[in-house]
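For this view, one protein chain was removed and the others were kept in their places.
First chain written, first letter: the chains are A, B and C, and each begins at residue 1.
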């Protein structure tokens, strides 16, 4: 199964890389700081893996490691999205005055 | 296997659509005619399926259908790429004069 | 399941091909990288084909068949790539037809094969149905479109009451049949029904659409062809097909949207609006006197102007007059006249049509100005030379609410100090409607075939400058 799916995964990786480069290149310079914190939050998607490891409750070690991983990821998600929105609020309000 | 891979394929479709829209939107108006013939040639990738059907030589019907499909696809590949290049040559030579 | 080495190579070649196709389209965004794009495309296609030929299931005799079919394809493809630029829309339509055909045939073959070895699942039947429906309707639809563009089929829309319901009904039946087949894949009698209905639907879909809308329809069929390739990808579980198909689908879709916008029309209006019916009705307009001029006069007006705008249209393409246009352009620039070309997004018969023609005539594309940029300059323009353009300079689009092209953005030729309009007659353009520009007070018609007339103008200019020298 791993090998079987390998090429699908490589395909997804290749396409995602293209999407990533195109999307990021279009982000206005004005917003590069929010961009950093937003991608931050998005890459905390590692939470998915952490949840499964913790949830399976296979053995103490994996539970411990998983729980820490969940904590770390959730921290990134929460702080990442909140701070991005906090920064963007400032820009948002400027729009009309532009 | 079909079901198993279904989601990989949906993923690939989703990502490819994003790539497609982003890439095409960046094509200069100047080149919309060559664009039509180039995508034409690329979509003749159906040749892959046709080759397999024909090559397997399972039964007369599939051989016949496959062969016609190969013919049709190859026609598109050849004419598509050739005419695109023919058109682009004209632009290419203009570049310096710009 | 482990991969054999050959299999791994195949998969990698597909991955490479997909990446190359994306680069190919990326590089097409600027003229100076565009040809690299073609190279990438060819490389990608080669990688895909070589990778496929490695497929273990392919038997010796198979290679012969493949080679044979490929050779015929090459033999047909090369001449098809040599068509004059005016025939490009037809060629495009035909190749969509071929694309759809290939998808349909592969789907059919797959269904038969899986039916026999009993490996049909509901999922497989479902995606095959989609592939086949899209493939065959693209096939017949594109043939019809090509016929209308080549004018071997009457370009006028043919309509009858309840038409749209009948068409949608047919499509509905095909879909129902597809679902029936999914529920029980062995109901093989349903398959021919699906095929037949799709072929028929493709024809009926185009019949009510006027010739002027064919380019838009072609682009739409382009995206259908792409989608059928995507469906084939799902059938064969091949991700390269999905990616390439999606790229094609996106391109077709975007181009048709651009055209609709430029004509201020909606998709539904294009597909079901039976645009172009009004032809007869409109053609019968009251006849306002027409002032016409000789090529010599035209040359004088142009020669003495300081600002000239040339508006090329479909007529220049038909007459292959772009090289004469170039001569005029050079003569005038020699005399220090400022000459610009006003390019309307839907001038001609396909997106970017005029750009290709003028590029062929080696006119530097710095001189080509898009509609939105040139319009503000029109009032300061001394002479506007309209070469076989009609609808794209028809003031009715601005003023006459009743006109079928009302709201379509146009090039404001009528606002320039003087207009020289070249066409062969007072016949309408593709939209089939009269054009008040030709009877306007500041307009002089220069009748005749664009190639001949512009040739004369160019010569006249040349002699004058000789005389002057």
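The working rule: contacts are C-beta pairs under 8 Å (C-beta built on N, C-alpha and C of every residue); 3 or more make two chains touch, one makes a residue touch a chain.
Treat the numbers as computed from the prediction; the structure is a model and nothing was measured.
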Where the missing chain makes contact, among the chains that are shown: A, B
Where the missing chain touches subunit B, by residue: 1, 3-4, 7-8, 10-11, 14-15, 18
Touch list for subunit A against the chain that is not drawn: 1-3, 5-6, 8-9, 12-13, 16-17, 19-21, 23-59, 61-63, 65-95, 97-98
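Please note the rule applied: only the chains that are shown with their structure count from here on.
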Subunit A and subunit C: spacing of chain centres that average the CA atoms, whole Å: 41
Distance from subunit C to subunit B - Cα centre to Cα centre, in angstrom: 16
Junction residues of subunit B, two or more chains touched: 5, 8-9, 12, 16, 19, 23
Shared-contact residues (touching 2 or more other chains) in subunit C: 22, 239, 243
